[in-house]
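Below is one structure, written out as structure tokens; comments come after it.
And then chain A:
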Amino acid sequence: MAERYKLTQDALSALFEALAKDGRRILAPTDADGRTELNAVTSPDQVSKQYLQTILSAKETVFPKVERLLSYTTEGGKVDLKDAQPHALPTVLFGVRPCEAGAFKALDAVFNWDSRDKFFNARLEKLAIIGVSCTSADEACFCTSAGGGPGDTQGSDILLTPVQGGYLAEILTPRGEAIQALAPQFFQAGATEDKEAVLAKVEKAFDREALTAKLPGMFENPVWKQQSLRCIGCGACAFVCPTCVCFDIQEEADPKKGERLRLWDSCGFSLFTLHASGHNPREVQSARWRQRIYHKFAYYPERYQQYGCVGCGKCTRACPADMNLKEHLVEAAQAQ
Partner candidate 1 sequence: MESLKQKAKELLEAGEIKAVLGYARGTSDTRRPHVAMSALEVDKLVADQACTTNLANLLMKHEIKHLGKLAVVASRPSTLRSLLQLTAEHQVADGAILALVPAEGGVKQLGTAQAFEEHLALVPQKKTEKDQALLDRLKAMPRAERFAFWQKEFSRCMKCYACRNSCPMCYCERCTMDCNRPQWVPVPSHAVGNQEYHLVRAMHLAGRCVECGECGRACPVGIPVHLLTFFAEDSVRAQFGQGGGASATIDNALSTFRPDDKETFIR
Partner candidate 2 sequence: MRIGYYPGCSLLGSSREFNESVKAVCEAIGLELVEVPDWNCCGASSAHVLDHELSVALPAKILAQAEAAGLTEVLAPCAACYSRLIGAYSELEKNPDHKTRVSEIIEMPYTGAVKVVNVLEVLERFADVIQAKAVQPFARKVACYYGCLLVRPPKVVNFDRPEDPQVMDQLAAKVGATPIDWPFKTECCGAAFSVTRTDLVAKLCGKIVDSAVKLQAEALVVACPMCHSNLDMRRPETNAALGKDLQIPVLFLTQVIGLAMGIEPKKLGIQRHMVPVAFNAPTGAQA
């Protein structure tokens, strides 16, 4: 277990200043018209005081919703091709929840699976995560069923847990140590507060591994159709998901120039698997809904030996049709 420090609220302000001085931008949950959004901040005062989670995940920092891969010109019949250079800023993600901090591993699994994605890695390399443990949870949360927990340290470089008079700080990685090194005087060693006592209680709802073992046998189970009857097939779940990684490549061009862009896509869209022939292997929404679950709980473990869901519940909260992932996973786990 990493050594625990105490970080007072004032010390946090000073830490922010030190980070800024080091040339890092700080992204943290902020309040915007009742929504919690990830925005650039310079002081802890700007950070949302009361938040469960941001609506969108923090994956934007390494996998933006639209990013340029290359550009070209065709002036005078000659093609001049230019690779895009990722515009990666040194960034500290402050205040993300342990579930989301853990999600970067799932992204990494895809972007660095067979080839190493230049754009993703450039951004990830400059990213440090100061996570903050959860002291509350809602009906959508199911981190404990997804292998994590409200105070889980995986993924964070430093994990803070709110305690009386400040935070309990766990320095978890060399990147965390580097941040600590920017202002070591603010980290008071030998903290003794009980971390577990302040953490939110999230009941374990189902056995993930048992579900994974069961899924291959329930492909044709009526539960998928039943659950997805009300699904409207939008991409809200995928776009807010910290682990959803599917993307589309679009070419935007005119007779003189063009560029190639990478953008978020969603397996919930009916066009996602549409073939040019008109055939669609996932013809109906139930097939797409099943795909979403299988991808995260069957195909991910099979291919990457890890899971594609961290139980953050963002999809449930964002869904216009109230597709509650936890509830539906429980149903699947119990289905005959």
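For anyone wondering why these and not others, all candidates are chains of the complex that A comes from, given by their letters.
Following the convention adopted for this analysis, a residue touches a chain if its C-beta (ideal position, glycine included) is under 8 Å from a C-beta of that chain, and two chains touch if they have at least 3 such contacts; residues count from 1.
None of these values were measured; they are calculated from a predicted model.
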Complex check, chain A vs 1 or 2: touching candidate is 1
Candidate 1 partner, complex, touching residues on chain A are 33-35, 37, 55-56, 65-66, 138-140, 225, 228-230, 232-236, 238-240, 248, 250, 252, 261, 263-264, 266, 269, 271, 284-286, 316, 318, 320-322, 324, 327
